[in-house]
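First, the structure itself, so that you have it in front of you.
Only one protein chain is missing; all other protein chains are in place.
For clarity, chains are labelled A and B in written order, and residue numbers in each chain start from 1.
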Amino acid sequence: MNIFTIHLLLRTLRLSSPIALIALGETYSERVGIINVGVEGTAVLGALVSALVSFYTGNAWIAVVAAVIGGGLAGALHALWCIQFRANHVVSGVAVNILVAGLALFITSALWGSRGTSASAPTINAWYIAGSALVIVILSQIFIFRTKWGLRLRVVGEKPEAADTAGINVHRTQYIYTIVNGMLCGLAGAYFFNNLGYFVNGMVGGRGFIGIAAMVIGNYSPIGALGAALLFGFADALQMSLQGYIPSQISLMLPYLLTVLVLAVLIKRAQVPAALGQHYVKQ
Amino acid sequence: MPEYAVEMRGIVKRFPGVVANDGIDFALERGEVHGLLGENGAGKTVLMSVLYGLYHPEEGEIVINGVPHRHYRPARAIGLGIGMVHQHFMLVPRLTVAENIMLGQEPIKSGVLLDREAAVRKIGAFSQQYGLPIDPRARVNQLPVGEQQRVEIIKALYRGADTLILDEPTAVLTEQEVESLRDALLKLKDEGKSTVLITHKLREAIGMCDRITVLRKGRVVGTVHAKETNERELAEMMVGRDVVFTVHRSEKTGELETAMTVEGITACDDRGIDILKGIDLELRRHEILGIAGVQGNGQTELAETLTGLRRTTGGRIWLGDSDLTGQGARAFIDAGIAHIPSDRHLRGLVMSFSLRENAILGRHRESQFSPSPFWQKQGAMTRFTREIINAFGVKTPSAGTLAQNLSGGNQQRLIIGREVTKNPCVIIAAQPTRGLDVGGIEYVREQLLKMRNQGAAVLLISMDLDEVLMVSDRIAVIYDGRIVAIKDPESVNRRELGELMLSGSVSSEREAGDES
Partner (left out) sequence: MLVRETGVTLLSISLAFGIGCIILWAGGYSIPAVFANLWKGAFGNKISIGQTLTQATPIIFTSLSFLIAFRCGLFNIGAEGQMYMGAMAAAVVGIYVKLPGVLHVLICLLAAGAVGAAWGWIPGYLKAKRGVNEFVTTMMLSSVAVYFTDLLVAPRMFLHDTRYGSNQTVRVLGTAVLPKLLRPTQVTWAIIIAGCVVLLVWYYLFRTRSGYELRAVGQSPSAAEYGGISVKRKIILSMCLAGFVAGLAGAGEVLGTHTRFISGFSPGYGWDGIAGGLIARAHPVGVLFSAFLMGALRAGSMQVQRSGAAPGDIASVLQGLVIFFVIAPTLIRRLIRWRRR
């Protein structure tokens, strides 16, 4: 194993972690029936909040916590829109992305005078977040398939009526796990910030969507999401290693092209939760 | 111990535009099987849903085991010993029986993990005690309907139900399975459970219940002892007038030429499992061919293959000289096959479209509506829709009203009008009277007979055996994806039909086979 390969491997593990977190988050929310394409914007929000809080408090750990909370709030907003106001799930997610994009530009301009870029701020080692991603994924696999809460959340996404008549509060479950989704995306955003040291527009760069693709390929399970995330993380890592050898545009294109190809080839009409995207009305 | 397991007094439940329960008094004695009888829309399910906590009544009192309760949700009802088995099962198809049953009351080991073994053991015990055989480890989507129902009953018992509410339990069962259910109910009585049986089937109400309460239009008509009444009396209480039990078919006129031939059709269902295993049928002009069978034997898929909505994996479909095998819905429509779909919300109408746009669905390519791909004649569409509205009695403010704003009966009238005015040579009618009131049902049957007299070949698929017997000229029994018999409704006996529907053969034939 030469130094190039080791670097590639380490990079793969690191770069997969935000994708894995996002894919896991989306797994939670889609398993309770809520589609959330706003994961991209939520991750951006996480990164922005990290930069903000780290800049003003000087404490990068608190910044991580703030990012998670911020992500959770975004998740709550999306959940509110979908559940209470019956917005179309995908449309609401798109709205989150647009709103966060605007907010990011505005806040960076307002606070640092530079459109889309923040000042540098203290960071923690991004490996902490990458490591915690692995732990969270494993715990989630046990949680979803081996505990009673996992059983209940799965039923909510498959057949909310069955959950309701069994005495489970469908809407509350949906709120909870969409907020969990937001929190995980916020954590992913914190990764992006801590990896770079400042916030810049485009730092998430579509990885929210790649996370959704990873969830689909991973067949709605945490371990599957992790596996798919590793694949995409590898593409990301490869792209970085290839820079300088091939035109940057081509290497930058790679992760996106790969996502399309993988989806085109590997997709199976599989385990989509039966009640995904529906607005459940209880009496 | 209070004499009554449940008392409901003066229950009023309103929905937008309708009073579903209008001051209902209902009392369930401990240890009895009490039938709740009424037509579709009489308010039976609503009343029991109120009892179960799914709905909150606007007025009225609910007393359970001598203690009044108000404003509770199903979780509380379960705690009070009330269990409900819904008409449409509340089971999660992808999960196992055990997972479905233990939902909400999961046994735990090691503090956080599900104890599946404990659940399986407990379920097994219940299964034995009440004589309801099930396999806790099987996935629900692989079970036959009768077994799914047993799962639902055990689910209620597992949660400690003393009072069981069964909503139309026999709708999906054959005669033999109904017998098993009756035995199970007797067992439940022995164990001290009280049961409410919601049904619209007179025979079962009398055969399985101790007392029967009849509801009509949200009010109680009366409560009688099953032994002291008969079907005719109950029917009158249900609909308020002398009910005609048979429809008179006119004699077959004209030549019985074959319109459509189906040879050896095989097909898979949505899960990829073989559901049709070799269907042979002949649809003849001036004839209604009824398909009798228990739900789940391939009726829905059969209708879909005969209208181009499902790919066949083998066999041929002929319309006269044309081979329609393997073609899509459009080819079938163009060939003159009309389809009254079993699910009008999913297939028959685009609910958010106006009546105008729905009236031409399937016919929109005809030159009277669309002379070229670039031009749709709006005026012609409106005129045509108005004609259907008038001719078929669709109650609607205008042709521009959205389909979703019409009642089920009027939606069905529009669909029938649309299909019938095509002057089709073949009509595939799948569950055409489902969810309609008595007036709607009579109307639909009338229209089918009219088409038959005018020379169309009609295929009627219906879960209602009475309807099939009443309307058809010939009856084909479908079992396990095959046509196992074709009978004459005038001469067949119900027990034989039941056996054919359940087991695919008649016991006398089976015995003869054993001896040889």
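The rule is simple: contacts are C-beta pairs under 8 Å (C-beta built on N, C-alpha and C of every residue); 3 or more make two chains touch, one makes a residue touch a chain.
None of the values given here were measured: they were computed from a predicted structure.
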Candidate in contact with the missing chain, chosen from B:Gly362, B:Gly417 or B:Gly498: B:Gly362
Sole residue of A:Leu8, A:Ala87 or A:Leu134 that reaches the chain not shown, by the stated touch rule: A:Ala87
Identify the residue among B:Lys193, B:Arg347 or B:Arg452 that touches the chain left out of the display. B:Arg347
Which of these touches the unseen chain: B:Gly79, B:Gly160, B:Gly192 or B:Gly328? B:Gly328
Residues of subunit A in contact with the chain that isn't shown? 37, 81, 84-88, 90-92, 94-95, 98-103, 105-106, 109-110, 115, 205-206, 209-210, 212-213, 216, 247, 249-250, 252-253, 256-257, 259-260, 263-264, 267, 269
Hidden partner interface residues of subunit B, rising order: 307-309, 328-330, 332-334, 339, 341, 346-353, 357, 361-362, 364-365, 370, 373-376, 378
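Keep in mind that, in the parts below, only the chains that are shown with their structure count from here on.
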Taking each chain's centre as its mean C-alpha position, how far apart are subunit A and subunit B in Å? 44
Under the touch definition given earlier, write down the residues of subunit B that touch subunit A in their complex. 49, 52, 54-56, 73-75, 78, 84, 86, 90-95, 99-100, 102-104, 106, 108, 112-114
Applying the document's contact rule, which stretches of subunit A touch subunit B when the two form their complex? 142, 146-148, 151-152, 154-155, 158-159, 161-168, 271, 274, 283
